[in-house]
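Please see the structure below; I have some questions.
The other protein chains are all here in position, but one chain of the complex has been omitted.
As written, the chains take the letters A, B and C, and residue 1 is the first residue of each chain.
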Amino acid sequence: MSDDPQDRAQRAVAALYGPDRASQSLGMQILTVAPGAVSVGMTVREDMTNGHGICHGGFLFTLADSAFAFSCNSAGEATVAASGQIDFLEPVAVGERLVAAGRVLWERGRQGIYVVDVMRADGTLVALFRGRSHKIGKTAS
Amino acid sequence: MSDDPQDRAQRAVAALYGPDRASQSLGMQILTVAPGAVSVGMTVREDMTNGHGICHGGFLFTLADSAFAFSCNSAGEATVAASGQIDFLEPVAVGERLVAAGRVLWERGRQGIYVVDVMRADGTLVALFRGRSHKIGKTAS
Amino acid sequence: MSDDPQDRAQRAVAALYGPDRASQSLGMQILTVAPGAVSVGMTVREDMTNGHGICHGGFLFTLADSAFAFSCNSAGEATVAASGQIDFLEPVAVGERLVAAGRVLWERGRQGIYVVDVMRADGTLVALFRGRSHKIGKTAS
Partner (left out) sequence: MSDDPQDRAQRAVAALYGPDRASQSLGMQILTVAPGAVSVGMTVREDMTNGHGICHGGFLFTLADSAFAFSCNSAGEATVAASGQIDFLEPVAVGERLVAAGRVLWERGRQGIYVVDVMRADGTLVALFRGRSHKIGKTAS
């Protein structure tokens, strides 16, 4: 198999997305893949709204967390989230199309720090995510 | 209507849970209600698993975020999350029953800070959440 | 030497405080020591004020971070901070006496999560800190 980082990232993300029932059941699609940087799309559904009638913050986090997971697993080593932090910037309505763009900020040994921008189609930021990753040592693909 | 804080908390939580399609579609139930402290239950389903075969961190966050939302809205004033932070402590498997217990740490004016412990039925911690809330000025119930 | 956890905590904290020039030059004192829970005192000095004339947030963090460090090193294994998060709740004036009370929330293997309440003498909270610790494997005392 190819050792090209781009090929490896695409294989690793496909291998992780295949069995990812959560991301799939929420209608997420992989939009772009590069080593350490994956973006994911999702449209907000009726069943994602909270008691205030807007998108439940949990689904904004889940979208960002998926982009984070695909980004930090893109080198093909099984990696999990140790923690995540999100700032909610704007309310998001049903039907809105969102893109979560993840990228690595720093990595050394088993530890990594990633950020994810969650945006509307027009580029408006709706949430900012930062996560800390931890490699668990198995090879994912 | 009663001005008793416990009565008001129960009314406010019921009013917020009623239209909360997200929490309901994920199978969350309100377990206990006190002023500033609400606990919520959820069982991890097959469609909540990620590519590593364990519960997607996004659903642990969403469960905690719901407990946070019910806790910080329990005084009857519409309140939203400004930010949330979660530490993932242990992997969670399909079929596990989780409880998220929220409570206020601090509140002044429109600002509040809440914590949520996410536990298995036996009390083992699986995630720790902390959120910052912001009152938006309308009365929720 | 005694294997009593309380004795060990007192030895470990004394061994760490002795060469800690930062905590000492800021006038911090160890107030109470228990396994996993150490409180530290400090009085805000003129040279700790920022351009708004109040205590620079960095010194509130530093006080909390010291209480965190003593708490997470109290078992005698060298442990460092991986990350820290602080919410600033109230402005603090010159001359105010502060107490930072740390305690462990969770620990497993090399990882730990600690919280620190930073309070005035009357118990008013002025800042809330949460940190993630990482054991580095050497024995500190």
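Please note the rule applied: a residue touches a chain if its C-beta (ideal position, glycine included) is under 8 Å from a C-beta of that chain, and two chains touch if they have at least 3 such contacts.
These numbers were taken from a predicted model, which means no experiment stands behind them.
A.B. asks: Please pick, from C:I86, C:V99, C:I113 or C:V126, the residue that touches the omitted chain in the full complex.
C.D. replies: Answering carefully, the residue with contact to the hidden chain is C:I86.
A.B. asks: In the whole complex, not just what's shown, which of C:A15, C:L105 or C:M119 touches the removed chain?
C.D. replies: C:A15
A.B. asks: In the full complex, which bits of chain A touch the chain not displayed? Write them out.
C.D. replies: Chain A touches the missing chain through residues 85, 87, 89-90, 105-106, 108, 113, 125, 128, 130, 132.
A.B. asks: Touching residues of chain C against the unshown chain: what are they?
C.D. replies: On the chain C side, contact with the omitted chain comes from 15-23, 25, 46-53, 56-59, 61-63, 65-66, 69, 73, 78, 80-88, 91, 140.
Going forward, only the chains that are shown with their structure count from here on.
A.B. asks: Could you check if the interface between copies chain B and chain C is built from the same residues on both sides, meaning over half shared, or from different ones?
C.D. replies: same
A.B. asks: Hey, how far is the Cα centre of chain A from the one of chain B, in Å?
C.D. replies: Those two chain centres are 22 Å apart.
A.B. asks: If you average the CA atoms of chain A and of chain C, how far apart do the two points sit, in angstrom?
C.D. replies: Here chain A and chain C have centroids separated by 34 Å.
A.B. asks: Distance between chain B and chain C based on Cα centroids, please, to the nearest Å.
C.D. replies: Once rounded, the distance between the two centres reads 29 Å.
A.B. asks: Going through chain B residue by residue, note those that touch at least 2 other chains and give them in order.
C.D. replies: Where chain B meets two or more other chains at a single residue, that happens at 85, 87.
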